[in-house]
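Here it is, the structure in full.
With one protein chain withheld, the remaining protein chains of the complex are depicted in position.
First chain written, first letter: the chains are A and B, and each begins at residue 1.
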Amino acid sequence: MIEYLEPLINGILLGGLYGVVGIGLSMVFGIMRQVNLAHGELMILSSYFSLLFIQVLGLHPLVTLILVAPIMFFIGYLIQVLLFNRVMQRGMEPFLMISFGLSIIIQNALLLIFTPDARSLETTMVIKGVDVFGWFNIPLIYLVNFAVGALVLTALHQFMKRTYTGWAINASADNETAAKLMGINVNKVYAYALGIAAVTAAISGVLVGMSFTFYPHSGTQYLIIAFGVVIIGGLGSLPGTFLGGLVLGVSQLFGGRILGPGFQLLSGYIILLIILTVRPQGILGGR
Amino acid sequence: MPVLEVKDVDAYYGELQALFKVSIEVDRGRIVSVLGANGAGKSTLLKSISGLLETRSGTIFFDGKRIDGLPPHDIVNMGLSLVPEGRKIFSSLTVRENLMIGSYTPKARKESHETLKGILQLFPSLHARISQKGTDLSGGEQQMLAIGRALMSRPRFIIFDEISLGLSPLVVKDLYRAVKKINQEGMTVVLVEQDVKRSLKVADFAYILQEGKVALQGNPRHLTEETVKRAYFGL
Partner (left out) sequence: MMLAKPIRMIFIVILLAFLVTMPLWASRYAVNVGLLVCLYVTLASMWNLLAGYSGMVSLGQQMFIGLGGYTLAVSSMYFGIPIYLSVLLGGFTSVILAVLISMSVFRMKGVYFAIGTWVIAEALGICFSNWGYVKYGMGMFIQPAYRLSMSGVYYAGLILCVSSVALVFLLLRSNLGLALMAIRDDDQASEAMGVNIFRCKFICFLISAFITGLAAGVLYLNAIFIQPFEAFGISWTVNLLFIVIIGGIGTVEGPILGAIIFVLLQQFLSEYVGYNLIIFGSIAIGVIFFAPKGIVGTLQMKTGWELFPVRRQ
């Protein structure tokens, strides 16, 4: 019994991180009805930015967020304005292709600049841990991930519920025409939305960089995780994304424990496929 | 000088022409009706005025400034508001949030709480439902919400697009009472309707569209039922 407690608890904590990984994708998916295939690369780009600031300024990884987050907001905003806004009305394929093209460009640019070597954002939080009654160890970083994850999701939820920009984003997603009639510049709103999505990508990118090693091509694997989280939890639901993260995290670690470490990702995929087949709108999905 | 001047406007949906040199004028403080059968071009005209549809030729002046070619959000900022057909209430927002988003423009934002109070006085039934999801309201209440939302931007000019659609006569009576009250406080109103009788009763001036053209215009008191019907149906 106890040997299942560890994957359960660590799965939940990992799930908090996965929630943040997914939230950026969920916003773009839920608000603009488009799939941003470059989301994973925005995350990893943030990890590399953080790496730069650590090496050049000697900052602690979490502190680099003060610089990385605004940079990524700006990048997200620009991407929407320069690239995505042009093809919003044209259906699914053009957006897919542009975001894919973008992801390839970012991936290979990172490869050129930083080489394919494994990297990580060094922190003692990976080594330090919390002992649970002497049964097992929880890495401190997992607790930090979960805490930050919960914080980000709560903050974002409040932002969407209480600010004019948050309402404007929701309104544009509900009905673009009516939103325009409110005096909302919908294209600008979309740019803000992608900027915010990029900031969440930045946060999750730094956390991921601290928890695991990363490579220029790591973006793809996190993209799939993001999809998993969003689909399982439900489109357009922030609490749903958090829940989706938990479900995915727990399935992965449980599956890894039962079937073997090589099958960790597979367990997540199976749950994802089940949800896609049986309840595609996700557990808490509505819109 | 009329507060709204639409001159010789042509509008297209793709290659299909929907408006043919349409011209209308609205004087300040008046209620003007725009009538016509389905497909006559009423919606197209409204979309052109509010900036949702680009016109291909002709001009539209609001308060002496040219607005054709401007994006909708700029036009709203200038004080022209449209209550869209089908209400289009935001489903992720509560009644309160739906109203608040109506005051999105910088000018309206400053006075949003005052304006909100005024609207709740105008439509008391919204007050009871203030925290409910916007789309959980009845048809009539949603229409009131849509009107209230448009008023939140503190416009000087409001267009109502088919507010009586699908509603019971009693509810429509209440709505029209509100429209008259709004007009009495100085608002210029354009009423687009299928309910000809009711609309003509309140209007100071009427335009009847038929197949994308203005078929008849005039003061309702001077228009007989016969002439209206003929213009409406193109007989």
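Everything that follows uses one rule, which is that contacts are C-beta pairs under 8 Å (C-beta built on N, C-alpha and C of every residue); 3 or more make two chains touch, one makes a residue touch a chain.
Keep in mind that this is a model prediction, so the values were computed, not measured.
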| item | value |
| --- | --- |
| Missing chain: touched chains present in the view | A |
| Contacting the left-out chain in the complete assembly, out of A:Ile31, A:Leu45, A:Ala171 or A:Ile231 | A:Ile231 |
| Omitted-chain contact residue, chosen from A:Leu52, A:Leu83 or A:Ile283 | A:Leu83 |
| Listed residues A:Phe136, A:Phe159 or A:Phe263, member touching the removed chain | A:Phe263 |
| Among A:Leu5, A:Ile66 or A:Met92, the residue in touch with the chain that has been omitted | A:Met92 |
| Residues in chain A touching the chain absent from view | 29, 35, 83, 86-87, 90, 92-94, 96-98, 100-105, 107-109, 111-112, 220, 224, 227-228, 231, 260, 262-263, 265-266, 269-270, 272-273, 276-277, 280 |
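Just so we're on the same page, only the chains that are shown with their structure count from here on.
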| item | value |
| --- | --- |
| Geometric centre distance via CA averages, chain B-chain A, whole Å | 43 |
| Touching residues (chain side chain B, partner chain A) in the complex | 50-52, 71-73, 76-77, 81-82, 84, 88-93, 97, 100-102, 104-105, 108-109, 149-150, 153 |
| Touching residues on chain A, where the partner in the complex is chain B | 164, 167-168, 170-171, 173-175, 177-186, 236, 287 |
